[in-house]
Structures are given as C-alpha cells and as structure tokens.
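In this view, the complex is presented without one of its protein chains, the others remaining in place.
The first chain written gets the first letter, and so on, giving A and B; residue counts start at 1 in each chain.
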Amino acid sequence: MAEEDRPKEEAQNEWAQKAWRALSAVRRQSPLIQCITNFVSMDLMANTLLAAGASPAMLHSLQEIPDFTPQAHALLINVGTLSDAWLPAMKSAAEFATQSGRPWVLDPVAAGATGFRLKACLELVGLRPTVIRGNGSEIIALSKASLGATQGVDSIHESVDAMEYAKSLAKASGAIVAVSGAVDIVTDGQQVVGARNGVAMMQRITATGCSVTALIAAFVAVDPLHALEATVLALSVFGVAGEMGMEMAKGPASLRMHLIDSLYGLDQPAVLSRINITSLS
Amino acid sequence: MAEEDRPKEEAQNEWAQKAWRALSAVRRQSPLIQCITNFVSMDLMANTLLAAGASPAMLHSLQEIPDFTPQAHALLINVGTLSDAWLPAMKSAAEFATQSGRPWVLDPVAAGATGFRLKACLELVGLRPTVIRGNGSEIIALSKASLGATQGVDSIHESVDAMEYAKSLAKASGAIVAVSGAVDIVTDGQQVVGARNGVAMMQRITATGCSVTALIAAFVAVDPLHALEATVLALSVFGVAGEMGMEMAKGPASLRMHLIDSLYGLDQPAVLSRINITSLS
Partner (left out) sequence: MAEEDRPKEEAQNEWAQKAWRALSAVRRQSPLIQCITNFVSMDLMANTLLAAGASPAMLHSLQEIPDFTPQAHALLINVGTLSDAWLPAMKSAAEFATQSGRPWVLDPVAAGATGFRLKACLELVGLRPTVIRGNGSEIIALSKASLGATQGVDSIHESVDAMEYAKSLAKASGAIVAVSGAVDIVTDGQQVVGARNGVAMMQRITATGCSVTALIAAFVAVDPLHALEATVLALSVFGVAGEMGMEMAKGPASLRMHLIDSLYGLDQPAVLSRINITSLS
C-alpha cells in the first residue's frame, strides 16, 4: 500500500466500525418504525426491518395516528401507490412525528411522474422530513420544483449527475438527501458522502429502494442526532447484504431471499471487510 | 418409558392422528376461505392457504359481501392495516358469516395500540367470532377491555402469562381464544390446550401470525363443530411446517420459502412424529 492511501484506509475503517455499531444498536434497541408505504413494498419492507432487528408497524389510518405515531421511534412515508385517500394520513403522521421529536424519512417515489404526485411530495417536503431518499430522477424533479424551476418528467439520471440537485434540495428543505444509484450519495447540502456497496441486480427486484429507505428510518431512529451518518450506514449495510446475497443468487428472486437472509445474519467481519464509504466533498 | 408416561404418549398420538386427518380433510375439501386482511399479509396468507390445499379469496368490498360471504366456508378478519374505509365491510362480513352459519376467525392485530383499533376490535368481538387468535399483548388488551378494566398499551407478554386473560376473553365472548407464543395456548374458557410446535425465527417473518390465523379458519371450516380442536391442530401443523422449514433455512427469508414448501409437502409420518400438543387444564 502506498503511503498516501493510509488516511483513506483509516477513514474506511472508521466508517466500517460505525456501520457495525449502528447495526448492533438497531438489533439491540429494536426501534418501532411506523411505515405508511405503498402496497407493493409492504411485504419486503416489513421483512427487511425484521431481518435488521427493527419492529415494523404498517399503520396508515388517520384516526390512529394521534395515538400511534408518537409511540414510534421513527416514521417512514413512501408515496408509491399514492391516493387522495391516503395523503391526509401521510401529512398528519409527518406532523405528529415532528411534534413528538421523532425523525421521519420520505421516499418520493416517481415524484415527477404527475402533477398530483409532485404537489403531494412538495407538501410533504414542507413538513420537514429528516431524510429524503430517492433515485436521481426523483431527487432532480423535487429539487427543481422546490426551487420553482420548470418541471416535467425526467428521464433516467445517474446519481452522480444528481449531486448538485441533491445539495440544493438539502439546503432548501433542511433534510439529509440521499440519491440511490451506482454510487449512493448522501448530503446535508454541504458535506457529500458516497456509499458504494450493492449490486446492480437489486434494481430488478421491486421494493428494494423502498425497503432501504425504511432501513434508513431504523438507523436514524437509534441515532437521531447523526442523520447523515445513519443514512449512509443504512444504505451501505443494505448494499453489503445485497453483495453477499448475490454470491448465492441465480436471479432476482433468489437474490431477494438471500439478501434478507444475509441482512439477518450479517456479522462483524463481513461488515468490517466490505463497507465501502468515501467522502466526496 | 416409565409406566406413568403411557397415557401422555397415547394422548399425543391421538392429537397427531387428528392433525393428519384434519390436514387431509382440508386438502380433500379445499374449503373456500374469504380473507379480509391487512395489505402486508395478503401474499403469504394466500400462499399458506394454497399450500395447505384450501382456496383463498381476498375480497373486501362492502357491495360484494352479501353475495359472496355466504358462499365461503369460513371467513378470516384481520385488522392489521385497519381503516374506517374497511371496517364496515369487516362488520358486515362477520354478520353475514354468522347468519349463514359459517365460522369466522378474528385476528386482532395490535389491538391495544390505539383507541380506534381497540374499539373496532371490541365491536368485532361483539359479532361473535368462532375463534380469536392473537399474541399475548393483543389478547390481554382485548380481555381487559372486554371486562371494562383500565386499558393501555401493553408491553410484551409471554403467552403463558396471558392464559387467565384468554380464559376470561373466551368466557366473555363465547369464542375459542388462541394465544401465540413460545407455547401456543388455546382455550374455550374451561379447557386449555398447549401447542408446542414451531420455531422462534418464524417471528422474524412478517405475516406468519396472520397466515396461521387464516389456516385456523381453513381447519375450522372442515370441522366447525370442534373449533377448539381445529384451532390447536392448525397451529400445530403450521408449527411443524416451520420446524421442517427451519432444517433447511439460512435465515428468515429462506425459512419463509421452506415453511410453505414443507406445508405443501407435509406427509403422515412427519405429522405423526412431530405434533406436540398437551392438555394444560
């Protein structure tokens, strides 16, 4: 190893140690995560949280939110199968979470796809999520709309191209913003961190993006004062589980199974040797 | 074997024979089970019923219940993702089932978590379910509320601690009450039976509890006059499938797969050698 690589390697080791401590904290504390999410993702999301040691609660009824949301350690809102019947509960839960000092995480699925959806996402962003995680297109659509720029349905964007939009959205919203892609990037508007774990085939399984956003909520729940770090670590841990699952997978369906098994069984050596996080700012 | 163990062993053998006969009846008759259940559980519940030989029908529309519910051989109501939009259909289906002389089974998920939910569960209990199955916290919350005791969100209770509450709820409601736990207990208010099959990791898979409640509905459908027995047998058969699945599993996701495969392939020798049921009263 060259002399100049030492500080980089030390930083990597530090991130890996943090990842292991964060996962251990989730397993030990088993935070209760309320999920108001789309119908497609509920099964995999609940199983992801259970495999990581957290306690999922899929509960979306407007009548129950005043009683329930303050009990949860974090809240996840995902607009995938949005409807006007569910939107009021999403907003109410976001408000109760904020009032109760609980972190909440927004997954603005397909934010730019329709006017109704973009407006709903902007309203939710206005309720001050702790973290926003999306793909490049979603973050760009939200960022442009937050800044009043011309809107429209975006084509595929690589996450690295979305970095500037993510920083703008973070500054405008006060949220940590994460953009999934070949490299996941996470920013608070100033600092930018890249998480490089994961495999491409995870995109061929529905709801992996939704599920990692729920995992972010679990990681932020056990370390709410370090939301940027917790977001990076959750993305990386899920990516490591995907890499380990991929070693046994024969296609997307077996990857889905092995990913969850790997997340459940993840041990310290695997985390320490595989975590790949670097500062990009 | 000591002389005094003979009656116990004979009782075990009798239960095992009954379990095999009940599973065979489900496979032969393929009862139609209407499920009004939460969004998270629908996939695993339908696959559990199919693997056991039953015919699931997820149908929750208020308009269809008068036509459909009397055709079903049993009804399952699970309040997991409860909303005021679904509650009227749950109540209507319960009434049509009772009027048609069909058994129906209630899964009061998170009964004590909110006031809205507890009230809804109590209303459903008032519509005379044949069986109520929950975990310790849920049964205790329902039992206390049925008796007018002070309510509140209960912490984790082991099923054995819940036995007295289960008996009270059974007496107050007229339902068979089952409490899942390390040992599943089933009571009609007088008799108490313990079902000891199953593995702990099943709790790390979402909707296994929901799915076994649907399986109870299938077992009660083919033997409605012996609902206590049918409930015990369904819990045990599902537990045996879990034990056999666990022998092949590497984590919760592969356990989920092997559990369903095992339920589908369950044969007489496995049932006879593994069923572990004992009278506790």
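The rule is simple: a residue touches a chain if its C-beta (ideal position, glycine included) is under 8 Å from a C-beta of that chain, and two chains touch if they have at least 3 such contacts.
Not measured: the values here are computed from a predicted model.
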item	value
Contact partner of the left-out chain, one of B:R21, B:H60 or B:R196	B:H60
Contact with the hidden chain (one of A:A11, A:L147 or A:A253)	A:A253
Residues from subunit B at the interface with the omitted partner, ascending	39, 42-43, 46-47, 50-51, 56-64, 67-68, 71, 85, 256-262, 264-265
Missing-chain contacts mapped onto subunit A	38-40, 43-44, 80-85, 110, 113-117, 153, 204-207, 249-254, 256-257
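By definition in this document, only the chains that are shown with their structure count from here on.
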item	value
Averaged-CA centre spacing for the pair subunit B and subunit A, given as whole angstrom	35
